[in-house]
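Only one protein chain is missing; all other protein chains are in place.
So that you can tell them apart, the chains are marked A, B and C in the order they are listed, and the count of residues begins at 1 in each.
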Amino acid sequence: MLIFGAASFGAKSDRVHVKVSDTPTVREVLAAMHAQHPALKFALPPPETGRLAVNHAFARGDNAIRQGDEVALVTLVVGG
Amino acid sequence: MLIFGAASFGAKSDRVHVKVSDTPTVREVLAAMHAQHPALKFALPPPETGRLAVNHAFARGDNAIRQGDEVALVTLVVGG
Amino acid sequence: MVLALIIDGPLTPELEARTLLGHADQLRSLSGDGTIGATLRFEGIVRRAERDPEAADAERDLLALDYQTYDPMAQRELEALAASVAARHGLKSIVALHSRGRVRVGEVSFVLQVAAPHRAESLAAVADFIDRLKQDVPIWKWSVWAV
Partner (left out) sequence: MVLALIIDGPLTPELEARTLLGHADQLRSLSGDGTIGATLRFEGIVRRAERDPEAADAERDLLALDYQTYDPMAQRELEALAASVAARHGLKSIVALHSRGRVRVGEVSFVLQVAAPHRAESLAAVADFIDRLKQDVPIWKWSVWAV
């Protein structure tokens, strides 16, 4: 999964790997991130209500992620 | 006393006369306006808290008005 | 820089440029010091449709607004308001220009430009200034109807 901003600074990388089932939902990916990357907790939204960018559009909850999708953590944005 | 805007439209003039004592306060002039010009009530502030422009500066309450002072009713201003 | 002026007629870019040129030193001292994080510029423009209080507040077409100022109090109060808003919101600069006399539909009658350390102050200052302008500065507008 792609990560940016303060999250990528914390991880010292612009992407992290996360182990999930073959066809996870956004909720499941966020829960897996919380479990597998506790150092990124400060940038992770809660799995139930949080969102991820899936193929450059926001998605939440039950939205399914498929093989080949581009998944990005879009949080702690600081525009302006 | 000089009047402007909607008040002068109501009075069909840019000034009205008001009878007061020789050295009235702002409060007394406003009270006299209420009594002598009921048609301007919509534009008159309450005597206790209202203000008048005396020689081009706002004044209230106990401020005295002297012979020769220019007194204006500055209310219902619509700038911008 | 605190600059507040009442100007005859509509506010055009040319008129504003000429006015600011007269304050070139103050403008220069502002630029490039790295303390300004936000600028906000408001322009008030005369709209065609206006409510007519003599026709049960129905909307009618305007030709222009005539701005009547009580001089010199209007100029003094505009300056005092600009200085007070600048101090209250910690502005780095404020320029306020208001028309006197006739301003036609589509023309600008009021310009307010502020520079502040952060965006929050710039937004609060502009809202505050306009609210207090309508209370404290003796300027009245008269409708000039199209028909």
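Brief remarks on what is shown
In this text, a residue touches a chain if its C-beta (ideal position, glycine included) is under 8 Å from a C-beta of that chain, and two chains touch if they have at least 3 such contacts.
Computed from a predicted structure; not experimentally measured.
Every shown chain touched by the omitted chain in the complete complex is listed here: A, C. When the whole complex is considered, the residue among C:1, C:38, C:83 or C:144 that touches the unshown chain is C:38.
Residue-wise, the contact with the chain that is not shown comes from C:130, picked out of C:15, C:130 or C:144.
Mapped onto chain C, the interface with the missing chain covers residues 31-49, 105-106, 117, 119, 122-123, 126-127, 130.
On the side of chain A, touch with the chain left out of the figure occurs at residues 2, 4-6, 53, 56-58, 72, 74, 76-80.
In this text, only the chains that are shown with their structure count from here on.
Distance between chain centres (mean CA atoms), chain A to chain C: 47 Å. Chain B and chain C have Cα centroids separated by 26 Å. Separating the CA-averaged centres of chain A and chain B is a span of 66 Å. Within chain C, no positions touching two or more other chains are listed. In chain B, no residue reaches two or more other chains under the touch definition.
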